[in-house]
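With one protein chain held back, the other chains of the complex are shown just where they sit.
We call the chains A and B, going by the order they appear; numbering starts again at 1 in every chain.
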Amino acid sequence: MTSTELERLTPAPPPGELVDSPRFQVSARTSLTNTQQRANLKHATTTIRNKRARVVGEVADWQALRTAGEQIKNRVGRHLDEYLLEFEKNFTEAGGIVHWARDAEEANRIVIDLVEQTGEKEVVKVKSMVTQEIDMNEALEAARIAAWETDLAELIVQLGHDRPSHIVVPALHRNRAEVREIFLREMGRYGTPPPDGLDDTPVNLAGAARRHLREKFLRAKTSTSGANFLVAETGSLVVVESEGNGRMCLTLPQTLISVVGIEKIVPTFQDLEVFLQLLPRSSTGERMNPYTSIWTGVSKDDGPQAVHVVLVDNGRTNVLSDPIGRAALRCIRCSACLNICPVYERVGGHAYGSVYSGPIGAILTPQLRGLASDVDRSLPFASSLCGACNEVCPVRIPITDLLVHMRHKVVEAKKSDPPHIPHTAEPQLMSIASWVMADGKHLAWAGKGTALVDLILGKGFKVKKFGPMPYPLSRWTDARDVPMMPEQSFRTWWKKNRGELA
Amino acid sequence: MNAKDEILARVRSALRDVPGNVAVAEDSPVDWKYGQQVDVGDVIETFIERVIDYKATVIKCPVADVPAEIAKGLKALEVKSVVIGDGVDEKWREAIEGAGAKLYIDTPGQQLSALELNEVDAVVSAAAAGSAETGTIVLDHRPDQGRRALSLVPDSLICVIRADQVYSSVPEVVTKLGPSVKEDGLPLTWISGPSATSDIELSRVEGVHGPRNLYVIVQE
Partner (left out) sequence: MTTTAVSAPVAKPGAGMTVAIFPTCANDVMFPETPIATVKLLERMGCKVVFPKAQTCCGQIFTNTGYYDEAMGSVKNFLKAFESYDYIVGPSGSCVGSVRHQHEMLARRDAGDRIGDRVAAVTSRTYDISEFLVDVLGTTDVGAYFPHRVTFHPSCHSIRIAHVGDKPQQLLRAVRGIDLIDLPDATTCCGMGGTFSLKNPDVSVSMAGDKARNVASTRAEYLCAGDNLCLLNISGVLNRTKAGIKPIHLAEILAQTEGDE
């Protein structure tokens, strides 16, 4: 073993960078063949969206609450610089320290430096999307600091050498038998082993995780978290969670480092009345999540006495610069759009090649990362535009409008690619079709050609349905029987039966 | 340019379309009416029903019976040791000791370590506010409740909330707790049932890292 191949401190995730993932279409096809995962996903998403529907139905002014969420987050976006400064001032006055990070690398550098200053070699982590986004665990690992995930699902993912597949329930793609296997195989290598005779009931699996993690909580001197909300008016942070692992990380260690995206601001403490209603009901389908922690800088004699916040841009200002696309920054990471999405339900989160999956991932990731990679160019097309997500979004993000908007940006990006980059004939086809559809005369002219098309494709053979079609239409007809073209078009009928066209 | 200045410059550049000379409230209005009461019927009965929904135990009793109910709760939960903040009602202390439990009083400067807390069976705490619609208890961690770790590490939480601390729903509670945060800078912990997870097959399991037992006494 050479010095560059030190033994890892934490389980290794799958190799490769997410941004180098294959196009969604390719990953989705692979995911669909994983029948176990599909069954797990269907069960989980069905359960959670039914729970959501039930508790949302209880709230009389739900639509007004959604509008409030939208309006407050719009206000934040449109005045973000002022709110960030207000937050910094108030958090600092309360004894906290604010750091700013332009990108993932800078954010990770700040966290590593802060941990190294404590002299600690490990941190316990509260589940956080932004630390996934910046790949903080691997950056810490490279600096020889072990980052321990403490959310049960994140623990399953970490021990499983896996990646999260869902924003709120990251191990949604795993069933109890798989979880048991992972715990038996890996847990003992990284701390307290599972009890003898561990079965696969969720209560016993959760019990094993409790024992395994308690040892880490009790010895940890440093922790990291994200935050669901930053309150500008008071300089407070808010973490919404279920298990209590968040509270452990937020209160037991001496040093707390919270890494937070700059869009997480809400203007006032009172604004929390809106989001603390919207988030739990939309997210886990509960009237309220078990635990919410709110803290303001350092709390005397209570919890960590060194409290840091790292405010992360990492592409968010790019999103903000698009007056249409910026609506995606309203997202509060509830995952209701994932749970309702028929595409997500079938392929799961990994197919999106992004920590943000499902409909929100399809509009947010290509804006955060840009449109350089194959996967980012494919994500806006990972939807049938059915719009179910629009209806459940607690901050009324018009997700399908943004998908279409991002498709337009992809088309523009393709058109401006240098000529040596190969593309399909889609732009040419669209251009021809556009000419046809720009004028009724063009369409009438093109329509004369359809008789010939019919003859080639089978009408001449008097079959009742089309036979095999050439690619790409074969993608359609491989699984579906398509009826023959009718004898006459509507236009022809009209001329015969109603005479003049207007 | 340092990171802060550069990020702020990026934000301002991104917001070129936002008129700079318009007041925030005018530029981006918010129509929501804050702090409203929510119609939940009988506030206390709803609160009790919703807390029970989370598989917590709820007892309602007159103020004079609270110490006795605490003692009953400790017995029901088979508690051998209890930790409290240093501002907890004298009568409650007597009841805890009377129930035969070893009592630890967590005091600033003489706090229990995390390892010590881990050996304690239960915490007894007052509350700051409650939300009926969501079955939520909020602590602002004044001395009658104790610092945040107390209501977290021991496996049982016995929480006493006065009926007049229970409000219809979240908006009223946020209004009520504003001064705790804005004036006193206190942390808040919102508790809705025992610790729980649904991470394995969306199957709810009570008690992962926080207390597995939540025992609520509503003091009339």
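Here, a residue touches a chain if its C-beta (ideal position, glycine included) is under 8 Å from a C-beta of that chain, and two chains touch if they have at least 3 such contacts.
Please read all numbers here as calculations on a predicted model, not as lab measurements.
**Q** Among the chains included here, which ones are touched by the excluded chain in the whole complex?
**A** A
**Q** So one chain is hidden, and I want to know which residue out of A:Ala60, A:Cys386 or A:Ala425 touches that hidden chain in the complete assembly.
**A** A:Cys386
**Q** What subunit A residues would touch the chain not displayed?
**A** The list for subunit A reads 24-25, 28-29, 32, 342-343, 346-347, 380-388, 390-391, 400, 404, 406-412, 426-427, 430-431, 433-440, 442-443, 447, 450, 465, 472-473, 475-483, 485-486, 488-494, 498, 501-502.
Following the convention adopted for this analysis, only the chains that are shown with their structure count from here on.
**Q** Could you put a whole-Å number on the gap between the CA centroids of subunit A and subunit B?
**A** Measuring from centre to centre gives 30 Å for this pair.
**Q** Please name which positions on subunit B make contact with subunit A in the complex.
**A** Against subunit A, the touching part of subunit B is residues 2-4, 6-8, 10-15, 17-18, 24, 27-32, 34-35, 38-39, 50, 53-54, 108-109, 111, 114-115, 118, 131, 133-136, 141, 147-149, 152-153, 169-171, 173-175, 178, 181-182, 185-203, 205, 207-211.
**Q** So in the complex, which bits of subunit A are touching subunit B?
**A** Per the touch definition, subunit A meets subunit B at residues 40, 43-44, 47-48, 60, 64-65, 67-68, 71-72, 74-75, 78-82, 84-85, 94, 99-102, 106, 150-153, 156, 169-172, 174-176, 179, 202-203, 205-206, 209-210, 213-214, 217-218, 233-234, 236, 242-245, 247-248, 250-252, 262, 269-270, 272-274, 276-277, 280, 284, 286-297, 299-303, 311, 313, 317-318, 320-321, 323, 326.
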